[in-house]
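Missing here: one protein chain of the complex. Every other protein chain is in place.
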Amino acid sequence: MQHLIPEFDKLKQRYPAGFESSLVLPCLRRIQEDRGYVASEDIDGLVDYLGVPRIQIEEVLSFYGQFRRKPIGRCHVQACRNISCSLLGAERILDHLKERLGIAPGETTPDGRFTLSTVECLAACGTAPVLMVNDTYHESMTPEKIDALLRSVP
Amino acid sequence: MANAKLLMTFPVTAMSHTLAEYRARGGYGALEKVLRQMTPQQVVTEVTASGIQGRGGAAFPMGRKWGVVHPNDGQPHYLCANADEGEPGTFKDRWILEFAPHLLLESMLIASYALQVRNAFVYIRGEFDGPYRRLAGALEEAYEAGYLGEHVLGTDFACDLVIYRGAGSYVCGEASALITSIEGKRGYPRNRPPRLTVRGLYQKPTVINNVETLSNIAWIINNGGEAFKKVGHPKDPGTRLISISGHVARPGVYEIEIGHPFAKFIFDDCGGVLGGRALKGVIPGGISTKVLTGKEIEPLTLDNPSLASAGSSMGSGGMIVIAEGTCMVRLLQVLLRFYHHESCGQCTPCREGMGWLHRIIDRIVAGEGRPEDIERLYQISKWNDGTTICGMGDAAGYATSGILNKFRDEFEYWIEHKRSRFDGTLECPRSS
Partner (left out) sequence: MPQIFINGTPVEAEREQSVMEAALANGFYIPYFCWHPELSVAGNCRICCVQVEGRSWVEIACNMPVSEGLRVLTDSEPVKEYRKSIMQLMTLNHPVDCGICDKAGECKLQDYHYAYNGARSISVDTKVRSTKFHPLSERIVLDNERCILCSRCVRFTREISKSNALGIVQRGDTSLVRAAEDHPLDADPYSDNIIDLCPVGALLSRPFLYKSRVWYLEPTPSVCPGCARGCNVAIWHRKAEWKLHALDPQQNARIDRVTPRENAEVNGPWICNKGRDLAKIYERPRATQAMQKGKIVDLDTALVAARRLIDGATRPLALVSSWGSNEELEAFRQALGGRFTAWVKSDHVRQAGEPLADDLLIVADKNPNTAAARALFPQQDDGERAFPPDIDLVLVWGEGFDFARLPPKARVIFMNSYLQPENGHADVFVPISVATERTGHYTNFQGTVSAFEPCFARPAGVADAATVFAAIAVAEGVQA
């Protein structure tokens, strides 16, 4: 994460003095964006840079659903399975994904292209069922749209 | 009844969120007025006079919350907009973030002026990548135009704003957990006392308001608190953004004047139930509010007093429509799985109770339910009522007891017959 430090220095300027601890979440997000996950050496580097206890970073990484400490597939397919999506076919959508990708939620395809996850409400209930693919919402999904989406991933 | 619009006052286009378009609509006029003509105390007075209640779910009067912060106490004060919007069924703050980000920013600047806040934050849930980019773009525009920084609009008022991104945790929508998250830690809610307006972010006085609640401030300043009070319901003034979804023909975000007839909203404004089916029930304001049957909503109006009389609440404004034929046992299973997954784990009743509720409903659905399970679900709900660190335990209890109260027979059926009374899926076909 050392090459990210100039960015972090700029970020720190935006916060009041004494807010070093607050930088944990934004720095971890940026590290994960850069590497694909957060590695142990990233944690060490962040401990040095921010001066926070290592355990705080470990706790944060394990508490929040979006952080990961291991790499995943190139395309992270996250299917909402909460109430409005369920009322509009999320279970069917998930079954379709499982069948097409041949994996269960939590797993990655052998070729490393796709990782499948289930997630909670994404606040896109009006256009359910919803998938979040990497950072993008894909709304009003149907099996056909899913097939087109999967085909489009290199 | 006049259907006033205070927020959705412009057609959404590809550019309507930009600074230029916002200014063309009169945007930042309220901020100018405040900085040139009003004292901070006058702003607080105006907001208090409006009677506006929180639109995040707790309905706490905004003026009363602001009033706890002591001016000139020598401490930094902080303001956080709660853009975590995690309550299932709710997507109305997202509308503001995507289409009216400057409305939020201007309102936050006015609030910061009123509360002597030098550093303001927007806590936005991590999944909101699109809305974040919109808001970040608006923030950059606002800085460039001089609406933020050391001298806002050339005055002595200084204010900086940081957008803080969450990382996937429902409980961070709870105000004290939100603050603890901004401190760079796990989103653990805090016991009160002390109130956050006394000791919040880094133990300093902090005001947390919902995005929609804050976004009303510009209108209140432009038109006056008294004028705001005349809109909507005398005990619950203003308008609300309702995000409606589920088995409804025209889902989406609508602005209604508070007090709008409930049934009219669903059947006229939103096109009624999908596939022309009968209305089985409605969860009015996010899953933590108690479900109402189709029959029950007939005499009700969309305001807190009316819904309270029926044992429910406007909550977060996330309305979920449920068509006849939907299995309520499976529906409760989805909710309990959610609460179990999202419990932070701090306090005994919620940590143990959420898992217990989830395991019981799973067992019922698997055909291994027992008659005493229904009482057990009620009992665990009661043990979480008012006895936990934050409201999440209570919420799961309300969702559970609410559904059991209205649809107990379905649970008894499943326990006895080891299957759903219906076809067991939750989906309703879009067309009949």
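To keep things simple, chains are lettered A and B as they appear, and every chain counts its residues starting from 1.
Here is the rule we use: a residue touches a chain if its C-beta (ideal position, glycine included) is under 8 Å from a C-beta of that chain, and two chains touch if they have at least 3 such contacts.
In this text the structure is predicted, and so the values were computed from the model without any measurement.
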Contact residue for the chain not shown (choose from B:183, B:342, B:410 or B:427) = B:342
Note = Residue positions on chain A contacting the omitted chain are 40, 43, 53-56, 58-59, 62-63
Key: Absent chain, residues of chain B that touch it   = 169, 186, 191, 193, 340-349, 351-356, 359-360, 363, 370, 376, 383, 386-389
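By definition in this document, only the chains that are shown with their structure count from here on.
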Note = Between the Cα centroids of chain A and chain B the separation in whole angstrom comes to 23
Request  = In the complex, go through chain B and note every residue touching chain A.
outcome  = 76, 85-91, 93-94, 118-119, 125-130, 160, 162, 164-170, 181-187, 202, 243-247, 251-253, 283, 287, 318, 320, 322, 326, 331, 334-335, 338, 341-342, 344, 425-428, 430
Inquiry  = Under the stated contact criterion, what part of chain A meets chain B in this complex?
reply    = 14-16, 18-19, 21-26, 28-29, 52, 56, 59-60, 63-67, 81-84, 86-89, 91-92, 119-128, 132, 135-137
